[in-house]
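Shown here: the complex without one of its protein chains, the others still in place.
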């Protein structure tokens, strides 16, 4: 059976040695002293000092205590943990990619600008939007950007629209991003079928509504088949329709936010376009918009004229910028390479296989893990452990933890809230049928295992179940804080 | 406590999927059929077919079941498992290194030829030899080359020298290489002090002797302090003195084979010069010689004239070549980079620290693991588990296996044979004192552990003790052989 | 698609189209108008040759800084962040199988805590600009005031991002000016703007002009009840005082210099640290130390009740995906340099920049440095012609010139910001000076 590695748990700060790093030109320092204003020079710097050998050992061993896509199935719903092809990493680390300074004169970065421009066009095609900005660093950042665009758009037409409507099943970033942009957030409940409740929507939307933020397929993996009506309600109220692109992997080539009449879209390139998640980032969250929102897009815009590419800052209606420079370039290079590799058919096939895998797995799990609502799902689905909890005292959390023992990552748990004891499962298109079958077997076996065994899982991870309450109570966020606390609580301290 | 990872053990041949690899220009195959003579086309090819995703997962998971220098101390005596700095890997994979064809015109590979030439010169300096060939692919290959040189040398002077003398403590490659080159191998016993027995040497050496092969410091880590006398005996007999460079890491800058009057030397760049061992290779085993042996060196020689580098094949006395092309170039690039980084002082310090670490660790282990012979060692030392075996029934093998449980690689065991229950330990210079202290603690603890626990070790490796006898009996070397055998032994087969 | 037919039939379906029957006909699209896919070999060739159109700092002397720096990245950092287990994992939602990433991020937080002198650190913002935006909001949460003072001498991007982040909560961003002779902050002007409603003062050390501002250490005494936010270059902290030691409540900065390539400005790493007592007002993911069910040391994400997936519209920030891998790079980088390495690096940067300053100062037509102050690794020079023109000339000579300043600070029309680091060789400097000689 699977077992995760376990290594020395000392912090790097707790190790002893001496660094073998040489700074070039350090000989020149001889005799130089007067570097900084009085009182600005540092007196102490408590960092460890270790040879490269120890540092490499430390982090290689730590890495073995970290589950990743390259280790196995990572069916984390909503996160699209597909395989990240390795050619993309190679290209992202070319000297001609990694060695560019963002303030270089345009003449010296024509290749980079062209790539960005081409990527914008490809994303326009996939989303059915008219223009794309690549600047946002992640999905939530894209949402925030989208909300700023909505605000600027309504401000331009002098409409005092202050509210953003969000379904209760939305990802937390949606309401949060809207709030950060200064909007009041109006949450509407989902309907009986897990979809947007048109009546509730109509009731919520009005002349103060700036936008409705939704994702389609929604968090249950269900395609909102009333999407046209939803769009009509929103647009008739003079509001904008915002597409949370986290679920774009379900529909490429089959439909698009543009075809569904969305006005603003964000992409998560780290999901749909296979760029690695990096343990939590970097990602990239480009935003696409319809024509009427183009003037508000962040500057600089990348423009092409006679085969030359330029950065255009001269956009009087632009919201300015949402981060420094042009986006997470190395991530964008990866996404671009992925699109080149896949091409039109490949992207569509990715979505098709993602949907097939999801429905197949849902069917395989059905005997022990029922999924409410309608049968057909898109790229993900949500099952409930309610029965398991009632009958055996095993919760969704426990099932998730027990899956770790089998060498799988856990699905997303307890989201969306409308499903009790939810497990949100997204297998992605890069998994083989064999993997899905094996995962389903493990899931079904768990449903029949000794409840105590499951509740006390994981047993094969590098640590046993982690005490999150203790962490929150103590809030020790650094070794410095830890030492301070230890000093305090020790009698000599 | 340490625990190694454990993953799915199926062979890649036992997995199911479909490859997503695209061969460029495969569209052009349409209509092309007549490729090969009748009967030469293949009918069946039983290879698996898997997407990149599965292949990466498979090998990443396998890798976690493999202990390496980057995971921790690897005190394998005689193998110099020092840390392999990462810049060397970066340089070895530059397109301008990896993308060179060996048959390119000299004009198009001037950088590569210069590097080889410079490396030869640096190795001359370290070894005190007059010229070096970089061709041999490993230490044993270097020995073989050295033996061919000795043979050619003696043949030239029409001396029918047919014997090579080797101490009984020599590494097995020494007698084997000599035999492969057609020599009769004469083994001489070691003296009481673990060193070459001068009397035995004198008795063995004579007019049929082509060479004596030794290493200094020897396999016990003891410097042969009678080396001058040894050289004298050999040279007076008209034979050559061959230096097995596996132990060069002990003496850089402090002495050299040249200073000790050796005639032929091989290097193990994968040991002394920090190139990674790659799970058993590739290495590089350059050979250095004194002036009088230069004419016999393999062709091509890299020669420099007016700043241009050329490949010189016109050497009538040359032995020809011992492998295709110019050596393991990517390995040579790493070694060259290492030498640049270290410089004169750095190389000497490496040896000094290697010797310090070795003697320090020997001292720390002394309470439970005595080392015979004299006190001072060079880069490695050999301890005996004889007492442990007698008193507790724990053998050297068991100690080695138990060390695996603590997250260390085992030392070399049962070599050299002159020490009973030998553990041959080489910590190398890249380990910190902290690591040595911790390793010593583990060793001392093991000496006191429940013998049964130690004898049944390892407990924390990915598998339990492996049945090597069964493997040798069955001799199943491929999945094909395995299936054939399974078919035979099954009733239906 | 292998097994597709069998899988479909298990679902009682006969075609892939049926999987999309729930998509209303009117919104369906018919494939994508994009080129056909390429083989991996072709993709590599295509992108490589496209990128060959760029001049890059590996092959060409580069004098740009201004927030992003061309520092040496030890090869081992790349080895570490390329580890499959780090790069292909996601946010460590399952701490039991994610101790590797969690510990690495905790170490990152620990490093930044030590450098900044502040105990609480999050495990990354997108970049320094967005970190500044979040810092302004956090100041408002701390003292419920809405006036936030920032230096006039600050990059255009940082100002623009701050305004975008400040707009939602209704924070008023006010600029204070700098001393035209020293490039340091104008204390009189700052005093005049620090009216009672002031929530926070932001100061950069070194500032956008490369100047190590001697006022920084006194600001907390001068404005004791205003939140002090310091923007620091983390490499400079190898030699300069920790902001926490002179009263900073929050310290932000751009982490790119800590072992990340410039990558045309992304990914970056927004540093964010604050005093322990403010920790529950902090934005972003944080990793805490804890224990497992058997009492063994362990790490997990913590204080999640501040975050969007629980607090939704009331969260301290919307940030979800952040720059975790860059944080690991920073931890690996600092581990490799170690204490002496970072100290030396900071000083070498000052020494290299000083050398360049003096070399250019010898050119009659250039005023170098333009400001009379201590600089870290960059400095402004006054140029005889427009800096953009100089840069075009330099490109022809294979040199990547400095930053024209007027796009950021209007009045600095004929000024260029030039940077030198430990990668700027004497030969690089000579090539620049030779080229500048031709500028009249």
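Per-chain residue numbering starts at 1, and chain names A, B and C are given in the order in which the chains are listed.
Quick note on the criterion: a contact is a pair of C-beta atoms (placed from the backbone, for glycine too) under 8 Å apart; a residue touches a chain by one contact, two chains touch by 3 or more.
Remember, it's a predicted structure, so these values are computed and weren't measured experimentally.
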item: Touch partners, limited to displayed chains, of the chain removed from view; value: A, B, C
item: Omitted-chain contact residue, chosen from B:111, B:189, B:367 or B:393; value: B:111
item: Absent-chain contact - pick from B:209, B:272 or B:432; value: B:432
item: Chain not shown: contacting residue from B:133, B:219 or B:328; value: B:328
item: Hidden partner chain, touching residue among B:293, B:319 or B:365; value: B:319
item: Subunit A residues that touch the omitted chain in the full complex; value: 17-18, 21-24, 56, 60, 85-87, 89-90
item: Positions on subunit C contacted by the hidden chain, ascending; value: 40-41, 44, 48, 58, 72, 74-75, 79, 82-84, 422-423
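The rule is simple: only the chains that are shown with their structure count from here on.
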item: Subunit A and subunit C: spacing of chain centres that average the CA atoms, whole Å; value: 20
item: Geometric centre distance via CA averages, subunit C-subunit B, whole Å; value: 45
item: Shared-contact residues (touching 2 or more other chains) in subunit B; value: 17-18, 56, 60, 85-86
item: Residues within subunit C bordering two or more other chains; value: 2, 37-40, 42, 74, 76, 78-79, 84-85
